[in-house]
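Below are the structure tokens for one structure; questions will follow.
Only one protein chain is missing; all other protein chains are in place.
Entry: chain A
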Amino acid sequence: MKLFLQEQISLFVLNVLQLSFIILLLWLDGFHELQKLVYPIFFSFFLLLLYLCYRYLTNRTFYERLSTPVQSINTFNRKVQSSPLSQSLGKLLKDQSERYRKELQSYKDQLDQHIQFINQWVHQMKTPLAVIDLILQNLQNKEAGEISYELDRLKKGLDLVLYTSRLSVFDRDFFVEKLNLESIVRTVTSDLKRLFIRKKLFPQFQLEPSLTVTSDEKWLSFVVMQIVINSVRYSPKDSKILFRSFHRGKTTVLEVIDSGVGIPASDLPRVFDAHFTGQNGRNFHESTGMGLFLVQKICQNLSHQVEIKSIVSKGTTVRISF
């Protein structure tokens, strides 16, 4: 409405000027009975008012659309009235939205293809890893042990790539069920046993055996694994990594507590940023900076909360609330 009125001000002013001019001419011509003019003036304004009403009603959507901010792509597909301005704007917006939709679709297709390629590639890479693993299982000597350790690193690296690419299409492989928290943690620590042994660290469990959470097994295991890999990486030899789980009111909580180098307070607010490695990254040269970013994104998708507390040289606690 406001836009409409603003626009019509000039028409209104023109009308007033026109009338004034006609009255002036008549006056100069000798016509002095102004009372007779009241009715025509009134009538003229009445006509103007009718016209304005008609204008407004036939172009209402047009003005509305111009005054409301764009919320989404679908704003472009509302119904249009039959007045020429409305129709033109409608067509213009529709054309624009089609064009953008096509471009968006082509990017979506590219993304899909890319993800498919990554999936195929990672799975193909796992076959030679399986072959090497089997050969090493037959060897069972010191060198085989060292190669096994590096093989684990390769496998974890591949998993990192796989999960990162799956993150953008999270809802395609997402299966929620009731899971036993203790068994998830134990399976993850068991998968990482070579890492623990190599770094001379051991897990300590204070887990309530009956605690269950509602989540997706693969994604949750991946999250816990990333957290544990971090803890192990930054902990000194012969220390322990403590796993605690408990109820807190309505929520179930899992904590992973290490006594490692800790995270400086200045870095703490940014640890969940992608590609952020901070002081520790610079000192330890091992980080991609993606671990905690993935942890947070996945937890968001699963509706879990993740928090991190840390004191330099004392240790770090990562807490997941379900």
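Heads up, the rule we're going with is that contacts are C-beta pairs under 8 Å (C-beta built on N, C-alpha and C of every residue); 3 or more make two chains touch, one makes a residue touch a chain; residues count from 1.
To be clear about the criterion, contacts and distances are computed from a predicted model.
One chain of the complex is hidden; its UniProt record names it "Response regulator", one of "Cytochrome c-type biogenesis protein CcsB", "Protein FixC", "Chromosomal replication initiator protein DnaA" or "Response regulator".
Checked against the full complex, the candidates A:32, A:102, A:142 or A:282 give a single residue touching the omitted chain, namely A:142. For the options A:123, A:247 or A:314, the residue in contact with the chain missing from this view is A:123.
Annotation for chain A: contacts to the undisplayed chain at residues 122-135, 137-138, 140-142, 145, 151, 155, 172-173, 175, 183, 186-187, 190, 193-194, 197-198, 202, 205, 216-218.
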